[in-house]
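Shown here: the complex without one of its protein chains, the others still in place.
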Amino acid sequence: MIELLFLLFGIFIMFFGALGLLRFPDVYTRLHATAKCDTGGAISILLALALASDFPITGKLKFLVIAFMIAMINPMVSHAIARAAYKSGIKPKAVVDMYAWDNP
Amino acid sequence: MKMSLVVRTTTKLVAPFLVTYGAYLTIYGYESPGGGFQAGVIFAVSVILLMTAYGYRRTRKHFPLRTVQLVESSAALFIVGIAMAGLAFGAFFINFLRPYVPGGTVMTFNIGVALKVGTSFVLVFYILSRWVDRD
Amino acid sequence: MKRLLGALLSSALLLELLRLDYTKVSGGSYAYYLANWREVGIPNLVTAILADWRAYDSLGEATLLFAAVTGFYLLLGGKRK
Amino acid sequence: MIAVLVAIPLLFAFLTALTIPLRMEKYARYLFLVGALLPWLAYLLMGEGSEVVGGWPRVGGIEVALDIYSSLLVLGELILFSAVALYSVTYFKKEVKALILLLLVHAGLLGTFISRDLFNFYIFMEIASVSSFALVGFSGEKRAIRAAYKYLMLSLLASYFFVFSIGIIYLKTGYLNLELISQVSPSTEIRAAVALALASLLLKAGIFPLHLWLPDAHANAPSPVSALFSGAVVKAPAYGMLLLSLYLPLPESLRNALLVLAFSSMFFGVGAMLVEGDVKRFLAYSTVSQMGYVLLGIATLNPLGAIYYAFAHMLFKGGLFLSAGAMVDKAKARELDKLSYRGDILLMVSTIMLSLAIGGIWPFVGSPAKAALLKGLPYGRELFYLAGMGTLASFTKLNYYLMKGRGEESGTLALPSVMMALAALLAGFSLGGSPKAMDVYLLLGGAVLFLLLKASGLLEIRLEKREITPGDVNLGAALFALFLLLLLHLSQG
Amino acid sequence: MAQENFLVILPYAIAFLLFTATLVSYRVIFGPTLADRAVALNTATTKAVVIIAMLSLLYDAPYLLDVSIVLLMVNAVGGLIIAKYMEVRA
Partner (left out) sequence: MHFYLRQRLEEVRKRVLYESYEAQKLPAWERIVITWMALFAFWIVISGKFSPSHMITGALVTLIVAVVTRDFLTDDIRQTGHLISKAAYIFLFLIPQYLFIMAFRLLESNLKVVKNVLFMDINPGIVKVKSNLHSNTGLTVLANSITLTPGTLTLDVTKKLGEAYLYVHWIDVETLDGEKAGMKIKGEIEEWLKKIFW
């Protein structure tokens, strides 16, 4: 039961992440949507799979390894893309931009 | 050229696990899916990650171009050597270790292929970044 | 015009190839591999085929990679930026 | 033990590669020479026969064999590569990587010629051609790099379709071994796969409408490399076509199409040779023409003739490229007007001998090869003789231009071509041709044709040098796609 | 055990994720900047990783998990290289 809940939650979150990617106005806000929702949704689905699978215990742990790797790598890549986007001159739609103050 | 601090450190944290995973694929290639080629790609990916994060110059200090070439050539020689060693046991490429070790020469063959493939891809990226990379 | 021609040609080729029947017939080498799997003593069939039955081909593939890398090195590795 | 033939050059290629990181480049050439010549020993010690690598039954393993077809090709390759090795040791003094690639081409060709397994054939053919791509662009000139790019793109495109057809054959028969495939009754899919494979091999062999890459690649490569390419590398796909024709059924319509292609390739090559002023491009177009003869043998289901001709072509075309290379490397020019062999008597004799051999004159190797081809030809002998006469006329043109002007002593560079000329002579005797009256008529006809053409001023036409553009690749790909469609259609009808 | 329910619902979940991936591909194709494309591609690949993991359960094939780990790694390298390219070009 609980794994079903996790699965549905993960799919729900991933769908809203994709929707956010389409709806938000600029790269940085889109990155918000994908970085959080992809990580959260993927981890949730992988947890559900680990709970539901009848693999041996190490097989289940492998799902967790994937989840952990996603949790480690996804924010890193998001950060790298955000920084690169800023450096390559994409201006954020923002009320305050302290980064531009310090790096004119 | 270096990338930001977060990227550098995360790649550094991930790389040893990747190498371990590649070693696992090499050694247990005969029990689970995987084998030389996949493991080689994983080895290469771990070095390429470091190279992307730290730049070519810094990575080259840890894994010099000469060493990479040396490993590549000797791994290739090792594979042919396994094949030629079979001649002493009757046929080219015969699995002469099978009576003694489960799987026989498969594991040694996989190790050779993994080193070969990994160093090959690293070499390709080294040559490319000589042209692209500043710093 | 050129693009149109290219698209036309490739779609014609694709349709021609899709007309063929891609179902697998039983028997052949695969049946042999399945039947004599135990003889090799490797639990993983793919590795057994790649590294034992057809190891000669794998040697060829590794050599192919070596050739590609050496050629790449020959063409691009000579001078620095 | 047959696979050792492949393993020795591979082993020495890797040993040569090991000298780069160990900073022992000065020993590389010795290792290269040993790797090039040691297969001779293995070849001479080995009897004919077949074996499966690794001692498996034939169903599971990879079969290699050294029968009448293979051993002749292997012999030709060994002779040619020995000469090329002698040449390249002086040519590539500093470049160890080029020597490695040459050894890999050697290994790939030997592996191709002994294989009896479709996938194994493909792998070794790719080793030979992948090593070739870089060698074409070795000089680093823009033209050479572009020629290499064109060769790479078209050849890889053909490779994809070849692998696809192998996949279909494996899907439908369950085997990769050709002997076993031939026992399965052919279906529509197998015929379609054969058509696909034939089309891709036609591109790789440089038969007329798909030859676009060949003159550029063979002309812009370094001299020893172009000798190896024209001599041996294009024979690998030809051998593949031969294997297909031996073990798989070729429908009548497909064979007729191949026959038409063969003749058109022969005549197109001759025509292009007559108007070409660049000696290496001249010889490259001659390869297009001569590959037509090999295809003729395959299309008329005369494998022995095709093999004889392929062997003969290896000897004389390799030798011609080597002697042209000796002149080109001395004079640093490729135009026929600026070259001459007058300075070096050895070079002159060997070039004339090789020219006679390519025309099919007794006692050289071309004569028994053409006789073997003619035996299987049901009709169209007149066309065959006409093509031979055209070849002789164009080579008269070559010798005419080389006879004019002043050349220099080429020293040891002439040695490989002399070797090849002697080999062509010896092979001609041992293959057992006989003198025919036709030879004299052909020779006379060729000379008269040349004089007529010269008097009419046709020989003065010079095609202007075209730049190689990426558009050429598109053109080649489009032609290839058309060909695939055509052959697919013919194979079903 | 909810195993059966789970296996029944899994194909629909995969189909829905694929639908989501097609939504994302809008940004891959029409994304105004390179960064947008990179983000969208990254998202789509993460979805592919999850889908492969789900398939491994559906087909009872644990070896597919190794594939998904490799895909994850390649995805990371791809994203980083695009980011690096954008930084170097700036």
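Descriptive notes on the structure:
A, B, C, D and E are the chain letters, set down in written order, and residue numbers restart from 1 in every chain.
What we mean here is this: contacts are C-beta pairs under 8 Å (C-beta built on N, C-alpha and C of every residue); 3 or more make two chains touch, one makes a residue touch a chain.
Given the structure is predicted, the values throughout are model-derived calculations rather than measurements.
Seen in the complete assembly, the chain not on display touches A, B. Touching the omitted chain from subunit A are residues 12-13, 16-17, 19-20, 23-24, 26, 28-29, 31-33, 35-37, 39-41, 43, 56-59, 61-62, 64-65, 71-72, 75-76, 78-79, 82-83, 86, 92-100, 102.
Against the chain not shown here, subunit B presents residues 4-6, 8-10, 12-13, 15-17, 19-21, 23-24, 27-28.
One rule holds in what follows: only the chains that are shown with their structure count from here on.
For the pairs A-B and A-E, the larger set of C-beta contacts lies at A-E. In this assembly, A is the chain whose CA centroid lies farthest from the centroid of subunit D. The most centrally placed chain, judged by C-alpha centroids, is C. Centre-to-centre spacing of subunit A and subunit E amounts to 11 Å, using the average Cα coordinate of each chain.
With centres set at the average Cα position, the gap from subunit B to subunit D is 36 Å. Touching two or more other chains at once are residues 62, 69, 76, 80, 83-84, 87 of subunit E. Of all residues in subunit A, those that touch two or more other chains are 69, 73, 76, 80, 83. In the complex of the two chains, the subunit A residues touching subunit E come out as 1, 3-4, 7, 10-11, 14-15, 17-19, 21-22, 27, 30-31, 34, 38, 41-42, 45-46, 48-49, 52-55, 59, 62-63, 65-66, 69-70, 73-74, 76-78, 80-81, 83-85, 87-90. Across the interface of their complex, subunit C is touched by residues 3, 10, 14, 17, 53-54, 56-57, 59-62, 95, 97-98, 100-101, 104, 107-108, 111, 119-120, 123-124, 126-127, 130-131, 133-135, 137-138, 140, 145, 148, 168, 170-177, 180, 188-189, 192, 474, 478, 481-482, 484-485, 488 of subunit D. Against subunit C, in their complex, subunit B makes its touches with residues 29-37, 72, 76, 79-80, 83, 92-93, 95, 98, 102-106, 109-110, 112-113, 116-117, 120, 123-124, 127-128, 130-131.
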